[in-house]
Every structure is written in C-alpha cells, then in structure tokens.
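The complex appears here without one of its protein chains, the remainder shown in place.
Chain nomenclature is as follows: A, B and C, assigned in order of appearance, with residue numbering initiated at 1 for each chain independently.
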C-alpha cells in the first residue's frame, strides 16, 4: 500500500503546476475578455497540453490521451487548487460522452469542439413533472414533420437553462412502442420561439433550476443522437462517465473541515462549541464516515488504475455522500443555533462564508436530485447484494 | 382534563386495597400451599369480589362485571403494587377470550373456570418453523379419524410448554382450501405420547420458548373451537382482547427510572455517568419518548372509558414500546461500559438487579415476537394512514 | 381521570381549522409568506373574531377565561395550517399580563388585547442565546428600561411589548414610547416575522403581582410552540400521505412502495404519541405546578425535534416539488426551523429537563 505518487507522476504534477502558474488566471489583454471567453481560451491551451478533454479524439477537439486515472486525479486537484476551468461538468459531461460514443461524424465535428471548450453551453432535458425517478414514463413528444422534429411538452429541473445555448433531451418519438423503446435523444437550439424557459425558485431562494416549455419547437431531423427509439440506451450510456470518486470524497472532507471551523467559532453555553462534549462526539462520529469515504475514494481510484471493476462500493458513493451531507447539515444547523432563525436569501446572503442555511436545505435536495435515495437503495440491494427485484418495479418494467 | 380519579373510584381503590391487605399474600396454613394453588385460591376470592375475570359470565366462573376501564386500571395497578396474582396474561388471555366468544357451552363450562383461576395452564401453538409472521402458511395438520383429531407437525416459540397442561393450536384441517380457510383451532392435552416438548435456548442463555412436536397426537373431535376451517377468524378475534395501554406504558416508565438509577450508579470518566452531558442529553431525549407514551396511555384509557375508538394510536403501542425498549437497552449497554464484556447467564445471573445484558439482547427479541416491527409498520401505514396494500401482501393473500 | 378533549375544545379546534381552510388556503398563505407585511390585517381580524385574542384572558376582562391547554389546542390548529400572524406573541402577552399584572394593569390592557384593539407581543430573549429568564440583562431603573431584546415576534406591528428584564421579571413597554427602536430580522419563517428591539431608557411598567412571572410565561411559550410543532408535524404527515396516494411512479402510486409506506408509518409513530405530551405539558402548566418546568421543556424539545425531522421527511417524500419555493412544504419546514430554535434549542431544554429532574 502506498498513498503517495510515483516519481513519474510527481514530475507530471510539476509540469501541470508550471503550466498553471503561467496560464491561469489569464494575463494582460486577455484578462479583459469575458469570463466564458477566458475559460474557452484557457481550455484550448490546456487541451493542447493534454490536460483536458483527454478521452476525446483530436479530430473532435480533444487531446486524445490514454486513460490514466492518476494523471486525471493530479490534473483535477491541481486545476482545482488554482480554480482554473476544468472539463465541463455534469450535465454537459454527459452530453460529451454521449456524442463521443453515439454521435454521427457530423455531430461530433460540429458540436464537440465548442462544447469541450465551454463556448457552447448545454442544459439537460430529462425530468418532467410527473416523471421523477421514472424516466421511462416521459411524455414530451417529438414528431418528424418533413425534415424537422417538432417538439411539444415540458421539462423540469433543468439547470442552467437560462444561460445555455442548446438543450439535449429525451422525448417520446413512438407513442406505440413499449415505454423504454419509444424514446429518442434530440439536440435542440434553445433560442427559438417554440421554447420558453421559466426559473423555478427553490426553498432557499436560489433558482438553479428551470422549467422548459416546448410548443411546436423545432430541430433538424439529423439532430438526433442514435436512432429513433434508442434514446433510453443512449442516455444511460452517458451516466457511466460521471465517476470521480476521489474528487467527490475530497469535497466531503473539505466540507467537514469547514464544519470543524464552524464548531470552533460558534458558541454553546458561553464556550466555543468545539469544547462541548456532545459536539466533539458528533464531530468524531462524522469524521468516521468522512474518513471512510475519503479512503474509499483512494481504494476506488486504485481499482480504476488497475482496471478492476468497482463492484458494490461503486454504487454506494452517491448515497454515502448524501448521507454525510445530511449529517453535516444537521450538525451545522445545531451549531448555528439561534442564527438558524435568520435566513438571508438571494442578494442578502453573506459573501465568502459557507452558507449553512442553504446547505441545510440543499442537503434535502441531495437525496432527491437524480434518483432518490430509495432508488439507490434498490440498486444496491438488487445489483450489489443480489436480492430479487421488487414486484412494483417488475410491474413498472412491463 | 383531569388526571385524578373520581371519589367513587377512589373509594373503589380503597376497597381493593383493603381486600388485598387481608387477602395477599395468603396467611397461616394456606401459605404452605404450592405457588399455583395459592394463586388459584386467591383468584377465586378475587373473582367473588368482582376484581378478576370481569368480562366472563358467572356461569363460566367469571365475575361478570360491566366494562369499566377505570376500575380495571385501578385493580391492575393495586394488584401489581403488592404483586398479587392477576388475570392470566397472554397467551392464556387470548384463549379465554376465544373460548368466551366462540366456545361451545360444554367447552366454556369445562375449560373456562380452571383456566381463569390458573389451575389449568395453557400454551399457544401458532408459530411454526418457516411460518413466522405469516400464520396463513402453517403446515401442522390435523385429520379427523373416528371421533378424534390426529395431529402431525411442529410448533415453535411456544412459551411455557414445559409447565402447561394444554395447548391451543392453529392447524390445517383442509389441505385443499385456500390458505386462510383451511385452518382450525384445536385444544389439545400436552400430556400424551404423541407430543414432545423441547426447550429452545435463547442467546442470553434463558429458555422461555420451546419447540413442540406432534406425532399422531390426539384430541377429541369436539375439542375444536369454532367450526373446521374457521381457525383463522377465531384466532384473530383473540388478539383484540390484549389491550391495556396504561399498564404497558407504566411498565416503560418503571424501566426508564431503573435506567436513570443505572446512570447514577455507573461511572464515566471517573465521575457518575449521570453528570456526563452526553448521557444527560440521551436520557432526556428518551424521557421525551417515555413521557409521550405514558400520557398516551392515559389518553387511550380515556378513549376506552368514553367508548371511543382508539384509531391509529391504538395500533402504535407495540411499536412504540419496542422502539423505546431498543433505546433503553442501547443506553443501558453504553452505561454498562466494559461490564458489557461479561455475561453471567442462567444460574450465574446476579439476583435482584435488573439484568441489563439480558435486556439488551431481549430488546432484539421484542421486534421479532408476535409479528415483526415491519409488519406493525405495514398495519399502521395501511389501516392507520390509508396507504394501499403491498403487491407482495396482495400476492400472499391470494 | 379524563385525559381527553371536551366537546368545546374539539369545537374550538374545528372552528379555527375551518376558518383557516377557508381564509388562508395555500394560495393566500404563499401571498402572505412572500409579502412585506408582518401582519395580514384581515386574517388577524378574523382570528380575533374567533376569540383568539383572549382565550386565556379572564372573563371579567373580556376574555374566555380558558386554560393554557385551550390556548395550546388553538396553537396546534394554527400550526397545522401554518397560520401566519402575531398569535404567538399576542397570546403570551395576554398570559403574562393576566398572571403578573396588578388590577390597574389588567384593566388597562387585557380587554383591548381580547378585542384585538391592542396588538401585543413578548420580548423575552436577548442576543447570544439568552432565552433563560435567569440570564436576561435588560435593566429597569426609575420606571425606565434599557437593554437589547432579540427575536421578538411581530414587534414592528405591535402596540405593546411585554419585555423580559433582569431577575426574570416582565415589564410593559409601549411600542411608540421614546427610546424604543425596532429593526426587522430577516427571518427564515415568514409566517411569524421577528424583530430586534433596542430599549434606551424607555418608559416601562413592571408586572409584579406574581413570582417567577418571566419563567412561567416562558414555560407557557414552550407549550404553545410544542403544540404548534405538533400541529405542523401532523399536517406534514397528512400532506405526505396525500402525495403518496396521488403521485405515480413506475405505474403505481408511490404509497405502494414499502419504503415510502414504512417511512410514513415511522413518521406517524414518532409524532402521534407526542400529542399526549403537549397536552400534558399545558395541563401541568394549568394544574400540576410541580411538574410544569420539566413537562414544558420536555414537550418543546421532543416535539420540535420531531417536527423538524418530519418536515424533512415530508419534503423528501414530495420529491423535487417539495423542494421548491412555490410548493407548500417549504413553509412547514421553515415553521419547524422556527419552532425548534425559538425560546431555546432542544438540546438546551433537554439539559433543563435533566436539571429539574434532579439528575
């Protein structure tokens, strides 16, 4: 066992650091560009050096590097350290992976390069009102009329729809096919009269999500990824690309350290809260979960490096993070004490400090977003532990 | 609202107290009788006074008094105070209720009087290996051969089978009928060659339970309660008679007070554990549950007095007690500290002191005995909250 | 032995519930929640007409002369409907004056509290978590009070403040008096707005008729908050059950899933028995003085913890929409956050339970 990096990888880290020292933030004239343009410019340079878009062929704007989870980890942590732009995250990463695996030559040429650099921004149209975790029951329809798909329906929980140029969506193109088989994966320009975007305010006052309404919205016939009816398969292949166990577990550690800091600076019974035996006990209990998750990340990274399958542990990360998020939020809420009666929302939020009230409310959103925790438990029970499928789920899959 | 008793009831309490002061424990010659004979003698006198067997007609040895939950509560608490014998508890109380509602005139005359006084002891043959909470799937068979039922099969989790004279059991008399409909309720003498009783040792070293094996065991044709095939209904009617909300919640309070005492006498970090902030917090948290349950008992007693239906709260008592039992046991285990490494079992158990180790282990048994907590939650969800039945349960009920 | 509600008590709850169902349905509730006004005039007038201004005010002063149990039952129903407005502070002010006021003070204020002509509130806490009367520092000298009071419900809209002062006493201060400054707090629960109050030599009138009046009013507040939390929690369960019986996933209503069903059953088992706990706490305030403190703190700690968890569970069962501003769940979640912290945290009250139990 060795938690350090090899000389070769340490040398690589040095190289990345030198690149970043020169390259980010941009200097001189370039520093006056708009934020998105700066990021795109920087990403182009990073791709040239082989630091970003590593899984994408050069022909489509990527840097086409052999898979190396350790180099990827080093890049991720060094870029994060200086807050440099990285590969676009979810949900755009899902589109990139889908296009790379299932796109036509033309689609890849047209969409991948600007998407990879972040010049072209996408949002994801999966969820619908009335179809939360059950994507197979989507109702948004698309019909091929002449050389265009005509789209009608509604999507919900669409992040970034306010700033995106394009939306990729799952919609029903064959109403007669069985549930999973009648869906297609379409790419649609958001900027058209048939589309309306309405922000959806969350309980904490933020509006990360939107509703997107399609009223005879249109997109060219060849803006479909995969064949008609393959949308379900195409969309599922996307999700496998999200893995980054170490990144996520490091984020959990950072969150925990902030919580410890909160305990140092909060008071309980007139003393620093961190001296309170109950708080110490709860912090140490939480540290057990956080440290488990942290080293579980390194274990999974090692599995990736060795090319081993992750097995059950790979299915647990989301639920583990969610549960830790709940615990952190609850303890933070208790530490906040009477400050929990206040709720500075939107503009009135204090800058800089971690916003524990939002954190507390967001920790609820965590178990809901992208498949509830109950569904995660089903997956772990069935695929991880080999228990039989629910009757209900069997019924649903008919 | 009034938590006291009326003058009339306080007078009744005085009367009961005077009876007990004279009547229990037995004096003189009578004190030399065997334990069971003493109890029977005492019960006969208490029945004459109308303190026991109140729901049973005088013709069958009962005292036939109008239902009065307050008098019943006073009797229960005064008898408990001096440890006087009370009406036989579960599972015998279930048999008494069943006989009273469904027995033939002959059965009532023959069995009720000695059962009520405790001269005749019964055990219950419901559970079987392979049929825990799912009584409808019982496999023990009885066949009418001439004027006798011939019984073959096995029962398990039978308490007191070692000391009982008789067993009442559910068994399958019509193998072709649908699950719930092919069962009958039989009364069987335990003392016969066709029956073998084997004690079943529990993890704490006690043996409250037994396995009972039937190998061509016999009982007269008319020792059936209800008609053949009605066993399921007959047995279910039994369970409704178990209610005594106040008694159970008072028991929980007593258990909690013993826990507080344990916290006073245990040490943590060289100080009395009750001074430890974590212990204080956990005790007070538990007190919230205990006090809720305690007054919930008075609330239900009031509903009984008023002749109101208890509704959902009436379905919760068992689960609430079980959950509190778990919490008490866990805290006791933590208070016991390293003493938890010891396990004096059987004869080696210390007398007198509450045996927290057994308590800890028994708290597990609580959720299992007589329908697991999961089944309780189904009942509360379906009958209490109006949620739909499970597909699985629907399948099972076919 | 009669630990149940009377016909009158059930009728009181029904009347309030029907009034709120009609006058404050979800749409109206959201309007008030999102609006700028701390007190919605017409809704509050309606409540006053129901008699909510003077339930515990003695009959000679125009009230109904009922007990704290009745006030708590009203509070439960208001909590159930997440009723916005100044009820909590106003009711506690009435309790305080009836308890601690001399004849003159009672005659001057109680009738107008009962009719709602005067809106009152209580200013108990001080900054830094000083909810406990023993820790109040506002000082009275020569009929004037100086000090800062925190988390005062609807002080902005109130005419009269009942202010906690050094030594655990209470004093009356008119809001428009010289030396009274009020600053709105950006509170999480917009159904019960809070203000900070600064008193600088403000004229005041001390309530001195009864011993430990601050402590008793605080305990009454604990009972009312516990009752509110119980009402809110039961309503969360109802809403979650409704949702589970309506929302479909995988072709069936989600109540078919045992995970959902058991979660709802567990929520119900956590909450329903505690109805007897807030009843007992309020009853003890009325009639079992030796158990008043323990019962009040126990009910407040236990039930507001249950409400918080129940509201979180209900949000999760509601899925994404439970998490939005336009959904109803957020309002109950924020009521839970208020109930949990207002008048002191569950942990603080558990420690008080330990102390008064002699542990």
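One rule holds for everything that comes next: a contact is a pair of C-beta atoms (placed from the backbone, for glycine too) under 8 Å apart; a residue touches a chain by one contact, two chains touch by 3 or more.
As the structure is a computational prediction, the values presented were derived from the model and not from experiment.
For the chain that does not appear, the touching partners among the shown chains are A, B, C.
Summary of contacts with the chain left out: across B:138, B:190, B:357 or B:380, the touching residue is B:357. The chain omitted from view is touched by exactly one of C:44, C:257, C:278 or C:307, namely C:257.
Between the chain not shown and the residues A:299, A:330 or A:349, the one that touches is A:299. Not every partner is drawn; the one left out touches subunit A at residues 1-6, 9, 70, 73, 260, 263-264, 274, 277, 280-281, 283-285, 287-289, 291-299, 301-303, 305-306, 308, 312-313, 316, 319-320, 323, 374, 376-378, 380-382, 384-388, 390-392. Contacts to the hidden chain, counted on subunit B, fall at residues 127, 129-134, 136-137, 156-157, 200-203, 205, 209, 267, 278, 333-334, 337-338, 340-345, 348, 357, 361, 364-365, 367-369, 372-374, 377, 390, 392-393, 395-398. Across the interface with the omitted chain, subunit C contributes residues 257-259, 262.
As a working rule, only the chains that are shown with their structure count from here on.
Pairwise, the chains sharing the most contacting C-beta pairs are B-C. Here the chain at the heart of the shown protein, by mean C-alpha position, is C. Mean C-alpha position of subunit A lies 41 Å from that of subunit C.
Rounded to whole angstrom, the centroid-to-centroid distance between subunit A and subunit B, based on C-alpha atoms, equals 54 Å.
In subunit B, the residues that touch at least two other chains are 277, 281, 390-392. Within subunit C, the positions touching two or more other chains are listed as 252, 256, 260, 347.
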